[in-house]
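The structure appears right after this line, and notes come after that.
What you see is the complex with one protein chain gone and the rest in place.
We just call them A, B and C in the order they show up, numbering each chain from 1.
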Amino acid sequence: MMSRPKLTISTRALVCQDNDLRGEIIVGAGTVLHPQCRVWATGGPIMFGSGNIVEEHVVIINRGPEPLIIGDHNVFEVGSVMEGMKIGNRNTLEVKAHVKTGTWLGDECVIGTVCSTHENEILPDRTVIYGDKNDRRIYSGNKANQMSVHMRHLEYLMQTLPKFNHSRTST
Amino acid sequence: MALPLSKIRDLSFKTSIYGIEERIVLDIGSCYLKCGFSGEARPRHFLSMFLSEEALDDYLGLNAISEQHVGHECGESCNLRSNQNCRGINPYEYAELYQLDMMRKNSSGQTEQERLQILEERLADYLNDVYFKYLLTDPKQRKVIICESPLAPIALKESIAKVLFEKLQVPSVSFTPNHLLALLTTGTATGLVIDCGHLETTVLPIYSSRPLMPFIRTTPRAGKFLSTHLKQLLKEKCPISLVDNPTDLRIIPEGMLTSAFLETIKTRLLFASPLIINARDNIGEDEMNNNYRDVSTSTEVNVEVWLHEEQARGKLAIPGWIRERASECLFNGDEDAESLTDVILETVSKVPSDLRRPMISSLLLIGGTAQLPNLQNRLLQEIRRSLQTNKRWKALSGLADAVRFLDDFTPAEASLAAAAAAATSTSAAGLGASSSSPMDVDPETSAPPRTTTRDKDPRKKKKDQPKKVYQSSGKVFMPNCRGWIGGSLVGSLKSSGPELLRENFTGTVPDWSTFTVVSASSGLYSSQSTSSSSTGLHQQQQQPLHSEGTLAASALSISY
Amino acid sequence: MDLPIIHYSKSEYIETDTGNKVSRKSVICGSQNIVLGGKTILQTGSVIRGDLKRTGTGHAVVVSVGRYCFLSQGCVIRPPCKTYKGVFSYYPMKIGDHVIIGEGTIVQAATIGSFVTIGKNCVIGRFAIIKDCCKIEDNTVIPPNTVVPSFSIYKGSPGKLVDELPESIQEIYEARTKDRYAKFIPRAD
């Protein structure tokens, strides 16, 4: 095993045991890391805000020297890959979505299933990338609704996951 | 809104519960196929025929079997010749369903046969899809109306009939001329119909619902011509810059300029410029392009592309002047290919002199290329300008004030005045002539963008002056659907062109150009006239028509 | 061509009484909530999330997989979730018999019928319903709540009907899954 990760986990966060964490990682309150996810702070630290969900097979890598700051209430669905520079709040990386190196995500973006961004770009708020050809549009839906669903989702995970999984604490 | 209007109509026409009386209306073009049921105001489906070259080979069995075709693994998705799959191989390239020179005899017999085979197989696939995937109706139950272009190759008509009768077993097929059908959607039966499609533009005068076939004229200035011109412009004028290194410019790789790519640019970015620029004689093309560039007010559009060779993202910048001027090629004719304007005026000049005014004041532009935003207004200006300035049309210059499209509005005062003036000279009832609208008095100089674009506004204008001489419904129907809608109208009235019944199908179909005789009511198709080939565009020979003896007029063979 | 014989290391796989062969290198969360029908194979790296169970209920089956199924390497079976009447919950998933799920495919469907083949690297969205006798081509995305009717071939993102399966497909898929099971044999050592 590599050098032990340096974890700073909020007491109100839930980080499952069975996953692969490397480097310096700070996990904010209410954030949930499912088993089988991979968070590698090989360069600078990775800092999660509050209320994020990181599902299995997710890869979050920070290779650069700067810290990778992840805002609040983002969802990283199964198999998504985050290599970007910065991510705002309430973004969704759907299943197998890929945010490439050097990219910044604003707020409330949706990177659709199996879609990817380009390298080194800045996505404005409410960008959605979807479909075979990575089409883009700016959507105008109502996120407030989805926020309440997100909060309930977190609540559920906080209750259910510890029944079946061991969790980690700060090192 | 109470009961929808269409419902009331349905009742009044005694449609049965299954609506079997309603016919299938098909408009089969070289690039798009429109299909639907008669009695409906718009086609149900509008299918594009994008098909790869590779897939085309499949029809000949030249191609390798796709990888899925392996033993038991196979069979799930190896419906090799299904259109979907063919399109899937390379969905960006297509071949037109047919070519105009399909029947040209100079090509070797084998290839012609092959071409026919491909045509038939493609048609069989498309039509099978039309019935079982789109219209979802039993082909055996409904009669079929084909909106046909009068100059489409006879082989196409024969193949259509063959597929419909033999593969699908439809009870009857009637070929009905597209131009006339389109004209009926304006509520009139006299006019000059300009069908600006993909392969060619055909202009056909129709008088009292009689297509004046001898006066039909065509020009290749149409959609395909525009695509070729656009391709040239893109290649020469639009380098691609790399996204990562904007100063690094590349020429568009040939492989990128597929039909689908061009179609995308054409249908999403191009429009006809509202400004006419006068070309001096002998002006170089480059100079002209510079002129275009200088006066252009349209924005540049960046299209992101992927450069395969460089493995890099590129940006194709399409300048505004190309967007507005690519369609200029439709208005600049030469000897081989007359411009739209010239072909229209040529037709007008050839019709009997007392029909000229009714014709030029009842223009109707239809066809896929007519969807190009602002094309019709531009054409109107061009026609007026030609009449006023072009020496060739000096004889017609008196008609300049009468030029009018049937689906344009004319201000009431102007039309009243014009109608009064025209009252003595026009022939048919309901027809009149208009003066030019005040907005574009001077077609020489720039007229501002007047009424424009394909997008029809659902807002409808109230009829404030019900006693107007002109009552046009305006752009209520799309130009590319008008022919189909006409077919639907005629079909819902239980009429159509002469019907060819399945029992009597012998493999041949009536041919416009040979004026084959058809007795409509009995459905008997007599193949007396096998004399002339399909090339007879200005065929002199005409034969009498035996339709229940109702027709008194013109049972004489005449010479032209 | 015949399917190739797959040899596996005897130490890696656990064979159950009913003939299920489950890799020790697969991740099975909440195994008490998972039912495998028999003669089903779970390959290396596959994940089944039996821990995401419905709120409120006591012991409940979260994921049930039928007979002769083949879950390839790296696929993820994960029950779908939504809020219903204001309550957020995960809901059980049912997979029928003779189902093949390709490598790297992520399934969050509500139901997958019998005689279904899902290709590699597909994503089956939340609460999707795949009926009996279907094929999902490689790299297809079936968006949430989509229904795939019987005898369909879906492809693309979003997955669209591209063709129909032949009427003989049930026999073909049944024979294939059985063949696959028969050819999944321990390495002779």
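Operating definition for what follows: a contact is a pair of C-beta atoms (placed from the backbone, for glycine too) under 8 Å apart; a residue touches a chain by one contact, two chains touch by 3 or more.
Methods note: contacts and distances are computed from a predicted model.
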Identity of the absent chain, which is to be given by its UniProt protein name, from "Dynactin subunit 4", "Ribosomal RNA-processing protein 42", "Exoribonuclease family protein" or "S1 motif domain-containing protein": "Dynactin subunit 4"
Shown chains touched by the chain that is not drawn here: A, B, C
Listed residues B:A41, B:L242, B:I277 or B:V295, member touching the removed chain: B:A41
Sole contact to the chain not displayed, among C:E12, C:E103, C:D138 or C:D179: C:D179
Options B:G29, B:P177 or B:G483, residue touching the unrepresented chain: B:P177
Among B:G29, B:P153, B:G197 or B:P373, the residue in touch with the chain that has been omitted: B:P373
Contacts of chain C with the absent chain, listed as residue ranges: 1-2, 83-86, 115, 125, 131-133, 143-147, 149-152, 158, 160-161, 166-172, 178-179, 181-182
Missing-partner contacts on chain A, residue numbers: 110, 112-113, 128, 130-131, 133-137, 139-142, 145, 148-149
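Operating definition for what follows: only the chains that are shown with their structure count from here on.
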Chain pair with the greatest number of C-beta contact pairs: A-C
Approximate Å spacing (C-alpha centroids) for the pair chain B, chain C: 50
Per-residue multi-chain contacts in chain B, two or more chains: none
Interface residues, chain C side, partner chain A - complex: 27, 29-30, 47, 49-53, 55, 76, 78, 81, 83, 87-90, 104, 106, 108, 121, 123, 125, 139, 141, 143, 156-158
Of all residues in chain A, those that touch chain C in their complex: 18, 35-36, 56-57, 78-79, 95-96, 113-114, 130-132, 149, 152-153, 155-156, 159-161, 163-165
